[in-house]
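See below for the structure under consideration.
Take a look at chain A:
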Amino acid sequence: MKALRVARVLAMATVLAMLGTVLPSSAPAQEKASLKVSIIPIVDVAPLFAAVKEGYFKEQGLEVDTAPTTGGAVGLPGLVAGAYDIVFTNVVSTVQARAQGLPVRIIAPASAVGDGSQGPGGAGILVRSGEGLKSGADLAGKSLAVNTQKNIIWLYARAWIQKAGGDPSKVTFREVPFPQMIDALRGKRVDAVFAVDPFLTIVKGDPGLEFIGSPYLLVQPKLAVAQYVATDEFIKKHPETIRRFNAALQKGIEWVSRRLNTGELRELLSGYTRIKPPLLEKMSPVVDPPRTVDLDSIRKTMALMKEHGLLASSANTEALLAAIAP
Partner candidate 1 sequence: MARTAAGPAAVPHSALLSLDGLGKTFAAAGAEVEAIRRVDLSVAAGEFVSIVGPSGCGKSTLLQIVAGLLAPSAGEVRLDGRPISEPPEGMVYLFQQYSRSLFPWLTVEENVAFGFRHARDSSRRAAASRCARYLGMVGLADFGARYPWQLSGGMQQRVAIARALAAQPRVLLMDEPFSSVDALTRLELQGLILDLWARGKLTVLLVTHDVEEAVYLSGRIALLSKRPGRLVEVFPNPLPHPRRPVESREDARFLALRHELLSRLLASE
Partner candidate 2 sequence: MNGAREQFRSTALGLVFIASWIATLEIAVRQQWVNRAFSPFPSQIAGQLSEMLGSAHVLEPLASTVGLLGAGYLSACLVGVLLGLLMGYNRNAYHLLEPSLEMLRPIPKPALLPPLILLLGLGAPMKIVIVFLGAVFPVLINTIQGVRFADPVLLDVARTFRRGVLGTVFRVILPACLPLILAGMRVSLGLGLVLVVLAEMLTGAHGLGAQLVDAQRAFRVQEMYAWTVILAGLGLALALIFDWVEARLIFWSSRR
């Protein structure tokens, strides 16, 4: 019967396709030409996209394919499972993963908060105007949106609340992806959001929303927020690829560094955040991306993690740091 034959062929094709994705690629275990990179569509990954757009990766013989997620806490498991080769992730998630035995390591810097001299540093707390929420202490009994639980946003929000004299355990933390935070705030699904650019400063001037503080700047200026991470095995197998990735990325960093407040940068951002360029006009100037990974900043972050229960107090900080350092 024809239908039966067609069905059989389809079944075979499906099985073969599935096998193809599961079996290791036939290329010998040398350098990779194409990379799958998990990202969050925020300003921090502008250098990566610049390197793609300007052809820096192609120069190095690399093809970079980006995949958006809601955060490093989601990307890291994907990294270890082999769905991604490299993950853009906040350092708190990286440390936690390593502490739990996941074999991950930083390979390149991504973003850091400035010293505050140029504005909020691309991250801060937004609330609705007129509701009387002015500081971390006022958030008791309210809800605060973070992109994922237990990550750097979550951690520094708690530290900031504490510094303002509040009690973080009285605040309800809700997971909302960055691109949806402003909507959630306006729609009263949450009372406050800890957002990052471009989803933070594009609402500058909106009378209905109010910026009430930057937890990163208040708690730890110059904080190294996020980096690019890969598995130990990947690094061991493809050292040349990693080197080339870094070379291209550094060029991308330079490109962004020279255009911090330009229409060109805003056009690049518009491309991957899907926000229209006119709306990006209101955005504050982007923080200069770091060229290296600041290990000292990570040390301080680990101390804060221990304070807030994200890391066992008995954990060996130096050993962990050595394990994740590039």
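A quick word on the picks: all candidates are chains of the complex that A comes from, given by their letters.
The rule is short, and it goes like this: a contact is a pair of C-beta atoms (placed from the backbone, for glycine too) under 8 Å apart; a residue touches a chain by one contact, two chains touch by 3 or more; residues count from 1.
No experiment lies behind these values; they were computed from the predicted model shown.
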Scan 1 or 2 and return whichever one touches chain A in the complex. 2
Which part of chain A faces candidate 2 closely enough to touch in the complex? 73, 76-77, 80-81, 93, 96-97, 99-103, 143, 148-151, 172-175, 187-190, 310
